[in-house]
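The structure under discussion appears below in the form of C-alpha cells.
Left out: one protein chain. Kept in place: all the others.
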Amino acid sequence: MTMWGYVALGWAITAVVLVSYVAALLWRGRRLIEQVPEGERRWL
Amino acid sequence: MLADAWLIAAKDLRLEWRSRVTLAQIAPFAVLVLVLFGFALDPDRGLLAAATPGLYWVAVLFASVLAVQRAFAVESTESSRDILLLSGVVPSGVFLGKALAISVQLLALEVLLLGGVAVFYGATLRGWLLLAVTVLSATAGIAAAGSLYGVLATGLRVRDTLVPLLMLPVLAPVLLGATRAFEAALEDTPADGWPWAGLLVLFALAYLGAGVAAYGSLLEET
Partner (left out) sequence: MTIDTNAGGPQHPEPSLRRDEAAAGDARSAPTGTGSRFTRLLGLALIIGGAAVAWLAFVATPPDVVQGESVRLLYVHVPSVSVAYMACMLTTVASAVWLRRRTEWWDLVASSSAEVGAVFTAVTLLSGMVWGQATWGTPWEWDARLTSTLFLFLLLLGYLGLRGATEDRTARGRRSAIVGLLLVPNVIVVNQSVNWWRSLHQDATLFRTDGDFRIEGLQLFTWVFATVVAIGFFVWLLVHRFRVGWLADRAEDRAIDEALAVRRAEGGTGGAP
C-alpha cells in the first residue's frame, strides 16, 4: 500500500469509529428520553 | 482483623476439604493445560524447554481464575454475606481470609505443577531459593488481586465470564515478573531474577493494602 493509502486508512478508521459512536449515543439518548416524563427532562 | 482472617480462611479451607473441588477439578485442569501446551508446541522442537517458565505461569493463572471463582461462588448467596457481616467479622478480615485460603490452594497447585513441568517438559529445577520466593510472592499477589476483583462480580449473572476479564489484565505484571524470575532460576542466573521477585513482592503488598482498604466499602452492601 502507498503511504497515502495508509494515511487515508488511518483517518477513515478513526472517522468511522467516532461517527458510529456519536450516532449510537444520540440514538440511545432519543430512545431513553421517551421513557422519562417531560417535567424531569432538563439540561443545564 | 488477623483472628477474623484466620477464621474465614479455616472455614473456606474446611469447605474445600469437604468438597475437594480444587483437588479433584482445578488441579487436573491445570495439569491438562500443561499437557495441551505440549501438544500445541511439539515437545521435540525444543520450544517447550525454552517456554517452560511462561507456560507454567500461564497454567497457574488459568487455574487461579477458577480458584477465585470457586472461593466467591461459596459466598455468592446474599444470606451467607449477611451472616458474615452479622457475625461481626471485620471486612478486612474477610479479605485477608479469602486471600489466605486461595493462597494455600494455589501453593499446593503450584507444587504439583512444578512436578508437572519437571516430568512433561523435562525441566531441571534449580535456584530453589529464588523459585520459592517467586512462588510465594506471586501467589500472594494473585490471591490478593483475585480476592479484590473476584468479590466485585459476586451475585452477578455474568460472574463466570466477568471475573477473568477483570482479573487477568491486572495480573499481567505478575505473569511477566514471575516468568522472568523463573527463567533466571532455571538458567541458574538468579541475580537476573531477584529484581523481578522484588516487583512481585511489591505487587502483592500493594494489592493486600488495596484489598484491606476496599473491602470495607464493598461489604457494606445490603
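Observations
The chains carry the letters A and B, assigned in the order they are written, with residues numbered from 1 in each.
Convention: contacts are C-beta pairs under 8 Å (C-beta built on N, C-alpha and C of every residue); 3 or more make two chains touch, one makes a residue touch a chain.
Nothing here was measured: the structure is a model prediction, and the numbers come from that model.
Here the missing chain is touched by one residue of B:37, B:72 or B:203, and it is B:203.
In the complete complex, the hidden chain is touched by one of B:49, B:90, B:170 or B:205, namely B:170. When you scan B:58, B:90 or B:218 for touch with the missing chain, the hit is B:218.
Residues of chain A in touch with the missing chain: 1, 3-4, 6-7, 9-11, 13-14, 17-18, 21-22, 25-26, 28-30, 32-33, 35-44. Looking at chain B, the residues touching the absent chain are 148-149, 152-153, 155-158, 162, 165-166, 169-170, 172-173, 176-177, 180, 195, 199, 203, 206, 210, 214, 217-218, 220-222.
Keep this in mind: only the chains that are shown with their structure count from here on.
A separation of 40 Å divides the Cα centre of chain A from that of chain B.
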